[in-house]
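Yeah, one chain of the complex is gone here, protein chain that is, but the others are all in their spots.
Chain IDs A, B and C follow the sequence of writing; residue 1 opens each chain.
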Amino acid sequence: MTDPNPLIEKFRVFVREHVLGREAWLDSSPEHPLAPIVELERQGISNWWVPAMYGGLGLSVRESLDIVELLAYGDAGLANGIAGRSLAAAAIRIYGDDAQKRNYLAPSATDPTFFGALSATEEAAGSELLRTATVARKLGNEYLLDGLKFVSTGAALAKFTVVLAKVAEGDLRAFIVPMDAKGVKVVKRWRTEGLRSYVYSQVALERCRIPASLMLRGQGVRLVEAATSAMRPQIAATAVGIGMRVRDVCLEYGAKKMLGGRPLAQNDVFAAKLGQMEAELTTMRAVAREAAVEFDEIVRGSDPEEHFRRHGGTKSAVVAKLICGQLGWKIASAGTEMFGGLGYMQEHIIWKLLRDVRHVAILEAGEDVIRALLHARHCVPIFE
Amino acid sequence: MTDPNPLIEKFRVFVREHVLGREAWLDSSPEHPLAPIVELERQGISNWWVPAMYGGLGLSVRESLDIVELLAYGDAGLANGIAGRSLAAAAIRIYGDDAQKRNYLAPSATDPTFFGALSATEEAAGSELLRTATVARKLGNEYLLDGLKFVSTGAALAKFTVVLAKVAEGDLRAFIVPMDAKGVKVVKRWRTEGLRSYVYSQVALERCRIPASLMLRGQGVRLVEAATSAMRPQIAATAVGIGMRVRDVCLEYGAKKMLGGRPLAQNDVFAAKLGQMEAELTTMRAVAREAAVEFDEIVRGSDPEEHFRRHGGTKSAVVAKLICGQLGWKIASAGTEMFGGLGYMQEHIIWKLLRDVRHVAILEAGEDVIRALLHARHCVPIFE
Amino acid sequence: MTDPNPLIEKFRVFVREHVLGREAWLDSSPEHPLAPIVELERQGISNWWVPAMYGGLGLSVRESLDIVELLAYGDAGLANGIAGRSLAAAAIRIYGDDAQKRNYLAPSATDPTFFGALSATEEAAGSELLRTATVARKLGNEYLLDGLKFVSTGAALAKFTVVLAKVAEGDLRAFIVPMDAKGVKVVKRWRTEGLRSYVYSQVALERCRIPASLMLRGQGVRLVEAATSAMRPQIAATAVGIGMRVRDVCLEYGAKKMLGGRPLAQNDVFAAKLGQMEAELTTMRAVAREAAVEFDEIVRGSDPEEHFRRHGGTKSAVVAKLICGQLGWKIASAGTEMFGGLGYMQEHIIWKLLRDVRHVAILEAGEDVIRALLHARHCVPIFE
Partner (left out) sequence: MTDPNPLIEKFRVFVREHVLGREAWLDSSPEHPLAPIVELERQGISNWWVPAMYGGLGLSVRESLDIVELLAYGDAGLANGIAGRSLAAAAIRIYGDDAQKRNYLAPSATDPTFFGALSATEEAAGSELLRTATVARKLGNEYLLDGLKFVSTGAALAKFTVVLAKVAEGDLRAFIVPMDAKGVKVVKRWRTEGLRSYVYSQVALERCRIPASLMLRGQGVRLVEAATSAMRPQIAATAVGIGMRVRDVCLEYGAKKMLGGRPLAQNDVFAAKLGQMEAELTTMRAVAREAAVEFDEIVRGSDPEEHFRRHGGTKSAVVAKLICGQLGWKIASAGTEMFGGLGYMQEHIIWKLLRDVRHVAILEAGEDVIRALLHARHCVPIFE
């Protein structure tokens, strides 16, 4: 089966040729640069999200989902890391001025290794961005940044990172910080349970000076919400890809494992489990797509910045993340039981899939945070 | 809040003025004709699904969902009964010849009380349509039908019903049977747990003669699958409407019930439950819409009959029904606990909502049937 | 199969002869006196819990569970109502003085219609007993009670009720109030969703005067906790009995319903569901028994009053209620799906079982209240 969209088909071929079969290695926290990423860069498709007006491939978030599903089917760390490159780009696209876009968005079109990270989360603040402790003090034409960012996907490999910092009490802003700026330091590479093929780092800012022109427009929390409204559907799509991999590993097992003298695939309980998985995968895909389409429409609209200023992040994006995190975990949990003792051996892939899918529910806003947010902002009665 | 679509807004106003507040009466298995249905017919909007080429309003299944949600928010029996009118119409639209369409589809455009039922299910066969025992014997230019159809929504009120019958071993066909044909008898009105405002009947066919010209094209099972591919998204939307009603009843309670000296709405656990519900409602809506859009595209396509012949019913429709049945039950179950002892009193609405929503999971193919079907037909690995 | 314990066997025979087959009538909120209860009283086994030292049968709570399971298998309203007679008795046994025991506990041994109710819950206070609004003012040798008690099981049939009232801010006490005392009024019989065979009433106290000698010892909240520590295992056992009935109705259906040409009982998915139910029933019974045994040991101990003063209600009793409420609902929910459309008809028993079992999770402290309590009082790390 080939995909009718030739670009998506390229990714399909890439996954088959450069990812499938290398999962154990990808799961071993390998050193970067990673051969498959170098290959994606070589093919010029690593930054698929750069808008056409800057010379990029111009794929929408909706189209990105198809890519992310395929990549995550192969390896979720890879999917998350590569797709994560679009996070800073989304922020700059909406909140950047012309010079910022020219210098920090456009280069990604011609240089497939050029991208940014996002550095928002801090240890004490956790999901409460308003408690951000990193400060940015204005000194003439510069800002002086100080703080410690707990987790920053891909910062160790990025050319710059977008940093959330407090310029005054209750006033958070975002700054473009080149990774080679003085005072920026990648402190530590996290050893995460899942997504081990990518690089989650702590980033320290110690008396880091940057020109004032690198401050992005808009309130910082809204900027993060806008960027995550683009990213969350893709995180959700990671869960879809992992879930499809679980299904396929089960199907393969069902075809050859014998139970009661017949292939397991003919057992009613096996069929019921796979049928339920299939329904859940279709559901996950539907919510992820809806969230992607909503973001794409906002960005294509007349004033995305104003939209996010008034409404905050999209409801559909948080729903997609929450539901895909829950259903993805349900599917992978079922998977860890499907193979009996075999699935308990480290050489089996199922636990990698389980560990990988957990990030959807945990990283960048856990389930409790999302539920509270949904109640606070999006629970509105129909007839009032 | 008003709906931008004036026709949907009509239904919104209808629900507010003719349904809300009458739930206890609607839940009492009232005699037909039902005042709210008469009102819908008076407004000329009861048969919204008649194609424009026959002079109807021509709403797609996708648009129907918005109506069904609103109706089900008010009363699910009403929603299901009215939307159920489109089931026979969908069958005739795809499998009828010109005369059949002229005589049994077109009249619904001008006569708001004109519609058909579907009579497929039998007691012993259950979900296994291939075990249908009703027979149709050809006698010259006529067919002679004999059998007992277990549940037929709205047959007691319909002008005709589409009957599934066996013309030879392994050969099922569908027939248009006028309700006033000799030998057709509505045997019994079921007292169902939910959906009590509508009429679920047993229909007996005893030596019932109809002209051979009333046989529809195509294999009977495919015809039923095609028709239910239109109906299942609407059944799923019923669950969405009921679920939204549960949410709104909870929100109202949370605003006034005091716990620990504060409104319950400020309690974290209450917020978490409502946030989860909200996410599930958004999810249910997404899968129902996806299923509706798929059906609409098939029907707008060049040869829907051929499509269903080759592919059977849509995967998205069974997924929508399964997932909305599961999440709808989860939401309503949570609801029955939300109000403490108050919710255990018959005067409270919550148990009506619980009873109503259960039909989504039970009627017309239960969860086990759907899971087995999904495994058998729709579980396909990505890389083969 | 007969029970080795002749008293339990009596109840088994009673259920078979006087309850099974009359469920529809019992579910119709029939008027009292109820024939089966009259029969139990005639046999002299309606008050099985009266201690032997007062001339009663002296069954422990642990032994009561076997009775309650059987009764609930037949009809949960009956089980709950009859077992609920022991609630006031448990309070008097622990907190009563000799005269109170002689006058309000001992008579239950000789008069099988003599028993008390408990009137604690109020509408606004809900589960927060400390917010009780009913007041008891001391006037010489009397107390003057005023208040409205929201739900009082069996008060309409009882000879007296134990009332929780505030004698001073923060000081709650319990009083024995004869039902024929002036100012006591059964205001309303609730129409509940489940347990329809019993009588849940609102009790109003309007300038009700009782002698001061009818005040029980101890703080009121502790007294209620002690009494519910006896009752909750029995409520949990109700869920066990209902769950066993669900299982048996399923087993019967599985034996005769055909699927794919074989009895449903041979289908793997059916077997898996029944196997899971069986495990859950065994679990429910285990937690209920543990809770009963703990209470029995406390009461047989040297100073039960002091025990409850120091420790409050037993942890095992709240756990039993919570877990049996959850698993009972899970089992009955599965049941409502098992029978397809058949189970959606009012003539089927499954929805009665579902409605009945819900009270375990809802009445007398909902799940949220219990979880909060477990965290606040009983979550203690092992190594400190």
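In the analysis below, a residue touches a chain if its C-beta (ideal position, glycine included) is under 8 Å from a C-beta of that chain, and two chains touch if they have at least 3 such contacts.
Keep in mind the model is a prediction, meaning the values are calculated, not measured.
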Problem - Displayed partners of the chain not shown (whole complex) - result: A, B, C
Practice task
Specify the residue from the set A:A99, A:A124 or A:A376 that touches the hidden chain.
Solution key: A:A124
Exercise for the section: Just name the one of C:R137, C:R217 or C:K315 that touches the chain not displayed here. Expected result: C:K315
Fill in the blank from the handout: The one residue from A:S86, A:T161, A:T192 or A:T238 touching the chain left out of view is A:T192
Handout entry: Contact set of chain B toward the excluded chain (per top definition)
Key = 267-269, 272
Exercise for the section: Just the residue numbers, please: which parts of chain C touch the chain that's not shown? Expected result: 1, 16, 20, 70, 73, 244, 247-248, 251-252, 268, 270-272, 274-276, 278-280, 282-283, 286-287, 289-290, 315-316, 318-319, 322-323, 368, 370-376, 378-379, 381-384
Fill in the blank from the handout: Even though one chain is not shown, chain A touches it at residues 121, 124, 126-128, 150-151, 190-194, 257-260, 269, 329, 333, 336-337, 340-347, 351, 355, 358-359, 361-363, 366-368
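Keep this in mind: only the chains that are shown with their structure count from here on.
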Handout entry: Most central chain, Cα average position
Key = B
Fill in the blank from the handout: Chain-centre distance (mean CA atoms) for chain B and chain C, in whole Å, is 40
Completion exercise
Note: chain C sits from chain A at a C-alpha centroid distance in Å of 52
Completion exercise
Contacts with two or more other chains occur in chain B at residues 368
